[in-house]
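So the structure is just underneath, and the comments pick up after that.
Only a single protein chain was left out; the remaining protein chains are all shown in position.
Then we have subunit A:
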Amino acid sequence: MTVWRDVIGQDTAVATLHRAANDPDSMTHAWLLTGPPGSGRSVAARAFAAALQCPNGGCGECRECRTAIDGSHADVDVIATEGLSIKVALVRDLVQLAALRPSVGRWRIIIIEDADRLTAFSDAPANALLKALEEPTPRTVWILCAPSVEDVIITLRSRSRHVRLRTPPAEAVAELLQRRDGVDAPMALYAARAAQSHVGLARRLARDEGARIRRREVISLAGKIRGVGHAIDAASDLAKIAEDESGAASTERDAAERQRLMEVLGADPTARTQPPHIRSQLAALEKDQKARATRYARDVLDRSLLDLLSIYRDALVLHTGAPIDLVNQDAMAAVQQLAQAMSPEELLHAIDAIGTARERIGLNVNPLLALEAMALSLRLPS
């Protein structure tokens, strides 16, 4: 057993981190872990934290290891934001915390899972953090995670050591799903491939039939769009599929959070109108929930577009005859059909159109409009 067991397909990164945890000369106070979504940045960060706290260099079994990994270790703080940005007030709190000596562990460790969100709306949060990185506290370690180095402001980049994670091979993800989540082998491999090795997504696909059905619906749009009218309909279908998926999750959770907040504030839930200080807290919560819903809906739509992209890529791979595993191995007939219907140039054009839609939605273009423009470009040649 080792703490690195669930960090799959990352031999080089694991070697670097393992050495740092066991050799003081290789250790430094700030780390930047980058890797594409689903590559396991957060898992790797927690494993590294465990290895640092563990008296045996990361055994994976002791109390230090277990609590560091599940997030309950007193000296390991994991900051996972659900909004679009990390607020400067939160960073200031963290900087204060970082100045303290560890309470029970060997290190005080602060993991920021979405360091790219430090600069979402202004540089202030990143600048607040910079001070802590410039004047390190002896037993404090910062672990910043982000999709790529470019997503992190250069001043933070230059003060931390960079470790790059790669997309793990589908087989490694499938093996993890089998071992950790008890998924059977064929399903694990299907899910790992379809999710393009995104571990969290693959688990969701393996466990949730609804997610599999929605993915199939998205894929089936490719190669079906003919006229202008069809394109507009397809765009609305796509928007609807993503909407269904993001709507399903949030309602119950929002209500539970509201209830918890009312309890904490000692509010009378039966009162028709709440006193002003409670009203303002509830309004703040609603604002956060709305920000989270917006981000989630955007993520879900982006994932659907990645699904759609995968079948055009597969068709292109088929054209080139390259011996590469297809993402949609389970839907060979559809891939072949698409490859027959469209030339490589047309497939590239379609891939560009999907990329443009992703970029537009990322910049807040009305999603339906962005999808319509995309679907119009995905029409089959007549």
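As a working rule, contacts are C-beta pairs under 8 Å (C-beta built on N, C-alpha and C of every residue); 3 or more make two chains touch, one makes a residue touch a chain; residues count from 1.
In the analysis below, contacts and distances are computed from a predicted model.
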Protein that the absent chain corresponds to, by UniProt name, given "Recombination protein RecR", "DNA-directed DNA polymerase", "Energy-coupling factor ABC transporter ATP-binding protein" or "Butyryl-CoA dehydrogenase": "DNA-directed DNA polymerase"
Given A:138, A:229 or A:381, the one touching the chain that is not displayed: A:229
Residues belonging to subunit A that touch the chain removed from view: 227-233, 251-252, 255-256, 258-259, 262-263, 267, 269-270, 272, 359-360, 363-366, 368-370, 372-373, 376-377
